[in-house]
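One protein chain omitted, others in place.
We just call them A, B and C in the order they show up, numbering each chain from 1.
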Amino acid sequence: MLKGQKSILELRVRYVETDQMGIVHHSNYFSWMEASRAELMRDRGMSYRELEERGYLLPVREAYCRYRKSLKYDDIVVVESWLMELGGASIKIGYRIYKKGNNKPSAEGYTLHPFTDRNGKVVKVPEFFRKIFEIQ
Amino acid sequence: MLKGQKSILELRVRYVETDQMGIVHHSNYFSWMEASRAELMRDRGMSYRELEERGYLLPVREAYCRYRKSLKYDDIVVVESWLMELGGASIKIGYRIYKKGNNKPSAEGYTLHPFTDRNGKVVKVPEFFRKIFEIQ
Amino acid sequence: MLKGQKSILELRVRYVETDQMGIVHHSNYFSWMEASRAELMRDRGMSYRELEERGYLLPVREAYCRYRKSLKYDDIVVVESWLMELGGASIKIGYRIYKKGNNKPSAEGYTLHPFTDRNGKVVKVPEFFRKIFEIQ
Partner (left out) sequence: MLKGQKSILELRVRYVETDQMGIVHHSNYFSWMEASRAELMRDRGMSYRELEERGYLLPVREAYCRYRKSLKYDDIVVVESWLMELGGASIKIGYRIYKKGNNKPSAEGYTLHPFTDRNGKVVKVPEFFRKIFEIQ
């Protein structure tokens, strides 16, 4: 797989995700990114759930989002995610969020994650994980 | 303590808690009830956090809310909670939710919780818990 | 359509929907019910979004859920919803929530909604709405 190959998650905006501005509340984009990186890993053959079962966690060290165009209730949203960097003990994921059918992104961002064990201690990226992204 | 003695939690409505109707989304009332029953237990001398540390969990078996009057962003909200029933292996808590300064409740409801251990197995209400509610 | 005919919504549990018990936080079930009743209406030919655009709102007057079996991160969840009652000025929707592939529901519940105009005033169920449920 190429490092930058994208995975796609489609979702429909829920009512609970709106706020009184009549648009999606910005905090939800981070939960969508999270759901999207789960698909990125699933597409490579290892779900995040399985990663946790193997004793690894990916807490969030940094999160950033740039909002360009608001999204609304019932919109169908496409979240693209891809591997930006795979460090010795961390991973950086990029995201672009579109209203389905639109060419211009509604938002874009990234998250940075250390690999930790169940006690929160930072550990090296395990070989099996490196392998699923075919960067050796 | 009398069984029905109330505890009080005050909170201010957050923007994220509103939806595009311009009012508080109904799902948040259940999180407020949860925060309120934590105060109910803290007032009796044992925080819910401590209860979990002792190995007991109170998952939700039933949750009900009747909404009477909508609440808005930045409103100060008063959540009353009290013990409705203490069964052999469960607890029922009642709630009334007010906009501060109003006499008529904005909402009222209850939650029912089994006592379980960390594996989710239902267990008897422990004596120390029964004691803090002085019902023996 | 028969009054009780069901609509189905499938979703995957998001990480943000879990809590420190390691299960889905109970408040999310109400947001799932909400997403599910949107599908119920869409299946009848009028999305909830369109209903709001026509000037009608369906705020929540009552919400109830009975939790039977916990759901976990990454589970695929099936939410069934159906019309329970169509009153003169209100609607009651029933729900059953399953882990996909399971026969026994993980939860079940209902919500009751008045029809209101944009100012929150209760109004009669409009004829076009009654019609889509073919109950005249």
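Convention: contacts are C-beta pairs under 8 Å (C-beta built on N, C-alpha and C of every residue); 3 or more make two chains touch, one makes a residue touch a chain.
All values reported here derive from a predicted model rather than from experimental measurement.
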item: Option from A:R66, A:K100 or A:K124 whose C-beta touches the chain left out; value: A:R66
item: Candidates C:Y56, C:Y73 or C:Y98 - the one touching the absent chain; value: C:Y73
item: Sole residue of A:Q5, A:S27 or A:N102 that reaches the chain not shown, by the stated touch rule; value: A:S27
item: Residue ranges of chain C at the interface with the undisplayed chain; value: 15-16, 18-23, 25, 27, 73
item: Interface residues of chain B (partner: the chain not displayed); value: 12, 14-16, 31, 34-35, 38, 47-49, 73-74
item: Residues in chain A touching the chain absent from view; value: 21, 23, 26-28, 30-31, 34, 57, 59-67, 70, 120
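In the analysis below, only the chains that are shown with their structure count from here on.
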item: Size of the rotation, in steps of 5 degrees, that lays the CA trace of chain B over chain C; value: 180
item: Centre-most chain [mean C-alpha coordinates]; value: C
item: Interface composition of copies chain A and chain C: same or different, split at half; value: same
item: Distance between chain centroids, defined by C-alpha means - chain B, chain C (Å); value: 24
item: Computed distance of Cα centres, chain C from chain A, in Å; value: 28
item: Residue list for chain C, restricted to those that touch at least two other chains; value: 31, 34
